[in-house]
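What follows is part of the complex, with its chains left where they were.
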Amino acid sequence: MTRRHAADPRESYLYFQVMTTRWMDNDSYRHMNNTTYYSFFDTIVNQYLIEHGVLDVERGPIIGLVAETTCRYFSSIGFPAKINVGLRVGHIGSTSIRYEVGLFKDDEDVASAQGHFVHVYVNRESGRPIAMPDALKSVATQLMPGPEMTGLRTRLREGRTIA
Amino acid sequence: MTRRHAADPRESYLYFQVMTTRWMDNDSYRHMNNTTYYSFFDTIVNQYLIEHGVLDVERGPIIGLVAETTCRYFSSIGFPAKINVGLRVGHIGSTSIRYEVGLFKDDEDVASAQGHFVHVYVNRESGRPIAMPDALKSVATQLMPGPEMTGLRTRLREGRTIA
Amino acid sequence: MTRRHAADPRESYLYFQVMTTRWMDNDSYRHMNNTTYYSFFDTIVNQYLIEHGVLDVERGPIIGLVAETTCRYFSSIGFPAKINVGLRVGHIGSTSIRYEVGLFKDDEDVASAQGHFVHVYVNRESGRPIAMPDALKSVATQLMPGPEMTGLRTRLREGRTIA
């Protein structure tokens, strides 16, 4: 069943980008539409990989396909706020990485929303999963919280059923 | 951890709408962007509620806020395909409903992607969760699979960790 | 300066597709966001070209880049309406085509919005404009209104400055 995780603090993420919101992000309820939150998830993941030289969208032999995403929404956010998007890595498998993303409104210290994003790395031509290159694993490993964050992460995992 | 559910068959959903894709839905990999899939989730839920007279976006005292969404992606889909969007209800709580959505490409019988969407019903002014009116509960109950689908749903729930 | 054209009747377009709207299309004013209208422009142009075999997005040597677009908004439209999108061709140059698009809400006979969309055809590798193949010109010519529509088009061109 569904679990309610507590909203993460900013310190639980390891890489940040500030992203801007747009007038059209807000829907009929004048908050950012729930769909739009996810546009920040793949933006930060791909931006991190491109910046660190392990994803070449045009020509690289390996691309990341999205296998699964989730988001929990804690408080409303939207235009004209800026969003601080935080990224960490939760798990590195042989062909996939589980990224975790938090969205922080302006200067707030507690996430307005958070979720995860699983990339499976595949051969661009065949579409088949392949063993990740060491460079990609290494870059992802830099975003895994160290032992000092274990207590925090254990606490974050606790939750209860909401629906 | 994350579970891999098998892709649902079309028969496991109880309400359908055909939706059209757009040129801009496809991203750099020439498939529908993972974010865009969710735009069909809130469309079918709100369309169902509006059609059945239990959601008045402009003036109703109760609106549905999104508490949690998930999607698993099984096969690519995108412009120029049409999408058959299927809806059912997984759980009805006192203030929230868990909807389940499947996306079927053109005439395919197995979902290209599926997930869930939790609406919490709140007072429009206060933003506080409120007990759902009977009319809303009744309309949602019509989308709960009956006992003949229990075996199917149990099977669908089985999975294994992928990341 | 800007001109106010009268809204076109449905009969002034030669090719139609029905497209569905989405919950997130509506913005804070609960109408379809002005940006989203344009998503129907490139969808119908590309759909027409793909269907008629003159655009291969993945592998064709020629692609269409957008040089200019305009839209005039006459009346509001948006979720949950369906949109009948009408297409015609206004001008065929040596390397470009000017398409004209009208958006009709549900069964309405007068456009809610209309505009144009100029595609310049370029070599995919070099990005340089190239002479259009005969097949593309021929397919586009089929959407040029015949002499019986000249009076209509002359009338449509008349307008006055609004801003």
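In this document, chain identifiers A, B and C correspond to the written order of the chains, with residue numbering beginning at 1 in each.
As a convention for this text, contacts are C-beta pairs under 8 Å (C-beta built on N, C-alpha and C of every residue); 3 or more make two chains touch, one makes a residue touch a chain.
It should be emphasised that the depicted structure is a prediction, and the values quoted were computed from it without experimental measurement.
May I ask how many copies the whole complex comprises, since the file places only 3 of them?
Per the structure file, the complete homomer consists of 4 copies.
Rule of thumb we're sticking to: only the chains that are shown with their structure count from here on.
Enter the angle, 0 to 180° in steps of 5, of the rotation superposing CA atoms of chain B on those of chain C.
My answer is 180 degrees for the C-alpha fit.
Take the average of all CA coordinates in chain A, do the same for chain C, and state the distance between these two points in whole angstrom.
37
From the mean C-alpha coordinate of chain B to that of chain C, what's the distance rounded to whole Å?
32
Could you tell me the distance, in whole angstrom, between the mean C-alpha positions of chain A and chain B?
22
Going by the contact rule already set, what residues in chain C reach two or more other chains?
Correct list: 23-24, 30.
Quick check: in the complex, which residue numbers of chain A touch chain B?
Of all residues in chain A, those touching chain B are 1-2, 28-29, 33-36, 38-39, 41-42, 57, 63, 65-73, 76, 90-91, 93, 96-98, 116, 118, 162-163.
Using the touch definition from the top, list the residues of chain C that touch chain B in their complex.
17-24, 30, 39-40, 42-43, 46-47, 50, 57-58, 79-80
Chain C touches which residues of chain A in the complex?
So the residues of chain A touching chain C come out as 23-24, 26-28, 30, 33, 35-36.
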